[in-house]
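All protein chains of the complex are present and in place, except for one that has been dropped.
This part shows chain A:
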Amino acid sequence: MSTGLEKQTPGEVTEDELEALIGDRALRRDDHLNAPGFVIRPDDVQDVLFDLRDEAGFDHLSCLTAQQYEDRYESIYHLKKYDDPTQEVSVVVPTSTTEPVSQTAEPVFRTADWHEREAFDLVGIDYEGHPDPRRILLPETWQGHPLSLDYDQEKPQIVTLSEHANPIQPDHHDEESDTMFLNVGPHHPATHGVLHVKTVLDGETVVDVDPDIGYLHRCEEQMCQQGTYRHQIMPYPDRWDYVSAGLLNEWAYARAAEDLADIEVPEYAQIIRTMGAELCRIASHMLALGTFCLDVYGDFTAVFQYAFRDREVVQDILEDLTGQRLMFNYFRLGGVAWDLPEPREEFLEKTRDFLDELPAKIDEYNDMVTSNEIFQVRCTDTGILEPEVAKSYGCTGPVARASGVDYDLRRDDPYGYYENLEWDVVTRDGCDNYARVLCRMQEVEESAKIIEQCLDLLEEWPEDERNIQANVPRTLKPDADTEVYRAVEGAKGELGIYIRSDGTDKPGRFKIRSPCYHNLSTLGVMTEGEYIPDLIASLGSLDIVLGEVDR
């Protein structure tokens, strides 16, 4: 059995070739569980990354992890290939404790812009040559770097309120500027949470966009570092992408931690996980559709309510399965919390009913939304995101797939039970808001296919082989200095977790790679030069959840 679409795998780059490519610039090896790692000097960053991107084809800067050890700071560039994400390489850049300065990777990958800002903000590494070295999650006036070892939590912080200035005011010849600075948010009907978009307008045209994030920053990484692997971390992922994508997030942590502790998950539990995750994806995409229509239609209209009505059915099923509607906390390391609810037939029946009714509902959406001509003129050719730009910004998920980037971790880096099921990866080449909406709607259909197959498998599974949990030690203590970066296909894209163990039962460093964070960083290139309504529509089509952006 295989997935419907087989992607052509490009020539694999062997470790020897990588070693030869990096050559003398590699000071030593620092291999991670998921990828070979090369330690390089801070002033070789751009050089090495350019070579890896252009010579070896590592075109996806998946994540940048910054951390502080007793004797050094470290930036880890986790590189992958969009064509084959199982090929990974880590570039480790140590810098001294006294003078943590490292070369910026921004000219190589645009996504390094926000990543390095975050690394500076939370850990305190300076990136030399960075075009915009500001804090990103914390306020500008914050003192200290919270994830650095010498950070004083008790120190009171003063956050001043200063008026936002028009960043391109100096571009104009005199005081009488032609542009107007407009704060879209943090309290605005269409920002989908607490997002502040500093916008500069020329009439109705958007000339400059700067998303200001961090309003929902809840120190999730640090909280995870204070929890034990076995039980205390799992509740947190539910709170990242909190609108019904909970199980997908939990899987990201489960996958990383299971790889770290070498836990084998029983097949039966994998099927339940796969089904639950796809239910979450449907719920999440329904919400995305509903809120996008809210942005385009203007009010709480029929489409929004219909989307919520249909999502409600999924929520009910998830509630039956997990006992919760929002914060599921259903996955466990090595399995899931409990088996399908009894009576099983009833649950299977209910889920099947939902799947049976789904095609008719999708048709209804197609009638009401996607074939509406006003909707089409509003959405086509607005919010253009070219494939190369999407890759450079590290976009993943429906946002990348709607730009023709054929990248889906469920197929390309298989986990769970996906590789044994028949389904397709949806890609569209419209690159615009319309393509993103269609992409999500088609993904709902694909998810339904997956769930249907899972239901069949679950129904026929012999009763005495329903093993939902592997044997996992009560206390997990992975070997010190084991590092792993693992990602799953979340509702919004590649949701990755980096964990470094320090020999205790809690992670030494826990880093979350949020797909929304990357997708949001493209807002500027997507909307500059377009009208305000398109800015709002494009923001909606990115389908961001601020809980995941800010973490």
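By definition in this document, a contact is a pair of C-beta atoms (placed from the backbone, for glycine too) under 8 Å apart; a residue touches a chain by one contact, two chains touch by 3 or more; residues count from 1.
The rule is simple: contacts and distances are computed from a predicted model.
For the chain that does not appear here, its UniProt entry gives the protein name "NADH-quinone oxidoreductase subunit H", which is one of "NADH-quinone oxidoreductase subunit H", "Ribonuclease P protein component 2", "DNA-directed RNA polymerase subunit Rpo1C" or "ABC-2 family transporter protein".
Shown as candidates are A:72, A:309 or A:325; the residue that touches the absent chain is A:309. From the options A:22, A:92, A:280 or A:294, the residue with contact to the chain not on display is A:294. Note that of A:101, A:165, A:180 or A:326, the residue touching the chain absent from this view is A:180.
Mapped onto chain A, contacts with the missing chain fall at residues 180, 182, 188-190, 204, 293-302, 304-306, 309, 368, 372, 374-375, 377-378, 531-534, 536.
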